[in-house]
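Of the protein chains in this complex, all but one are displayed in their positions.
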Amino acid sequence: MSGEPLLAIDGLRVEFGPADAPLAAVKGVGLEVGAGEIVGLIGESGSGKSLTCRSVMRLIHPPGRIAAGSIAFEGRDVLAMSAKELRDFRAHEAGMIYQDPFSSLNPVFRVGEQIVETLRSNLGMGKDEARKHAVELLDGVGIPDPERRALSYPHELSGGMRQRVMIALATASRPRLLLADEPTTALDVTTQAQILALLQRLRAERGMAVLIVSHDFGVIAQVCDRVAVMYGGHVVETAPIGTIYEQAEHPYTRALMESVPELESAGKRVRRPGIPGSPPELTEDLEGCVFAPRCAYARPSCKDVSMALEPVAPDHRTACPVRPFARTAATTGAPA
Amino acid sequence: MLSYVLHRMALSVVVLFGLLVATFFIIHLVPGDPVTIVLAGHGTPQAIAETRHELWLDRPLLEQFWLYLSHTLQGQFGTAFTLNASVGELIGQRVAPSAIMIGYGILWALVIGVPLAVIAALRPNGIVDNAIRLGTTFTFAMASFWLGLMLALLLGLELHIFPVSGYETGLSGILKTMTLPALTLGLGLAAVVVRTLRSSLLEVLSSEYIDAARSRGLSEVRVVGKHAMRNALMNTITILSVNVGFLIGGTFVLEQVFQIPGVGSLLLQGVQKRDYQLVQALALLSGTAVVLAGLAADILQAWLDPRVRLARR
Partner (left out) sequence: MSTVEAFTTPEPAELAVPRRRRMSGLRGQPLPVKIGGAILALMALLALLAPVIAPYGQNELDFNNLLSGPSLTHFFGTDESGRDIFSRTLYALRVDLAIVVFVTYIPLPIGVLVGAIAGYFGGWVDAVISRVTDVMIAFPFFVLVIAVIAIVGPGVKGMLIGVPIAAWALYARLARSEMLVLREQQFMLATTALGYSRRRAIFRHAVPNLLRSALIYSTIDMVVNLLLLASLAYLGLGAQPPNAELGSIINEGQSSLLSAWWVATLPGLVIVLFGIAAGLVGDGLSDGRRR
């Protein structure tokens, strides 16, 4: 990854509740997506990953609010944009797809109509041109018989097709960044694979970057170039996918990897280690490392950890200063 | 769509028939014989017997019902024996002002209610929202005739903007004489509209498709005005159709307040003079209006929301 990142989030903090006693669901997150990259944001429920994703579009609903941090898209500060600039940004630069394709499509309008509306409103197309283009878009996301399908209502389509429609809608004006908030969680595994393949194709054809949020490592593993791992409102590690698999540095990442069942273990009695304990509540404001209470490698010094990401290799950063898995010169005999 | 419409129409016909039955039996089973009571002081026993014969009151109940049914379906509503005129004609002359008042009243209700509901829903629990909701509670508690009198006092007698009685035809005449009554009617209904539309909007605005529309860069006007409203109106239409009955009642009362020669004053005359043919016909008419309004509302909803067409009631 070279040059300026397409999307750079730094120190993002999303809070709820009264201003003098706020609860922070996202506690200072830093994340980057380069042009044409597919980055995965993985974490369990409550880790703050969805909120991070929505913050990029500034779609945080009251009583939540973005309390601190910066979100830069091609160098421009999204959080400082005026209403009009924000609308342009949403219309042309970034798109978003959601977890439940049923509730993210307006149930009372035909699918084709909704695409036409976006095309006319954002790209200024005339009615006939927009209609033709809408059918092309539907075709482009792999919907069979697109002319007929355009006349359908959302409830007449299957989950997979709805998600394709969503993708068509979100990418209609060829944004450079697509935000995908758990796009496959509501789909069965086969459809999941199809949708992910579609996203990869769009990236290949258009150079579109994607930020995929998921709690399913299988999804992340299928398509992502790089991964950011979130826990308790913080990003605890970022690295390319291969590195995460083989050389994860953060104890949480390792634990996450180990708790994912592998196909090879089917039939064998392998005990999957779960992670003891449970994630921190929103109300807890812990000192030091948020994962320490559940960490097998915790030390007293973890109470002073700042959760800042430190590089351990080019393009590999972790928030764990303990680095229990690090290969030092002493253990491998190779230069550190 | 078509099968849904037909299904609803069939149901309506059943209800209409039930209405016919109900109007008849309520009138005839309630204690008291209208003719005898009204004519008691003024007619010879022979005249009474004759009138009773004319009105079929001397026949068995079921036969009376059959006659009533067959005549009504042919459009003959009988004779108002106290006024000596055909009921059908009387109603025909007076329907227009009442219908205008209802229509104009609904218009006012929407003009006042919809914007207020939207404003309230966009900033829930704020000062404006609470003020609007307080206003609806007040308005809802007001008797329509009292509100009419207050408006008449303020806008009519004190400020001389509108006349407080009488009825004129023609567009300017209607605007002049019907605005106060329609406004009164509309304010009462607006209270209901604001409440239901506001809560529908709040529910809809927290839906994901609204966020999805915003994330496509669509303007706020379009998101709220088109995407949100279309979904929120469902509920409001249902509530409005349920309230048609009260609208009709309100119209009848307001005709007295503002001296409008509509169907309501006809009904009142019928009641005062114990003319049951008249009352029966008007009751049937009102009930039919309510049923038809309900049917229209159902069809409108099915047209707006395709999912409704799938539901079987």
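The letters A and B name the chains in turn, as written, and every chain counts its residues from 1.
In the analysis below, contacts are C-beta pairs under 8 Å (C-beta built on N, C-alpha and C of every residue); 3 or more make two chains touch, one makes a residue touch a chain.
Keep in mind that what you see is a predicted model, and the values were worked out from it rather than measured.
Seen in the complete assembly, the chain not on display touches B.
Shown as candidates are B:Ile48, B:Leu116 or B:Leu149; the residue that touches the absent chain is B:Leu149. Contact between chain B and the absent chain runs through residues 14-15, 18-19, 21-23, 26-27, 30-32, 34, 37, 137-138, 140-146, 149-150, 152-153, 157-158, 244-246, 248-250, 252-253, 256-257, 267-268, 270-272, 274-276, 279-280, 282-283, 286-287, 290-291, 294.
As a working rule, only the chains that are shown with their structure count from here on.
With centres defined as mean CA coordinates, chain B is found 54 Å away from chain A. Looking at the complex, you find that chain A touches chain B at residues 57, 59, 61, 87-92, 94-96, 98, 100, 103-109, 117-118, 121-122, 153, 155, 166, 169-170, 172-173. On chain B, the positions that touch chain A within their shared complex are 206-209, 211-219, 222, 227, 230-231, 304-307.
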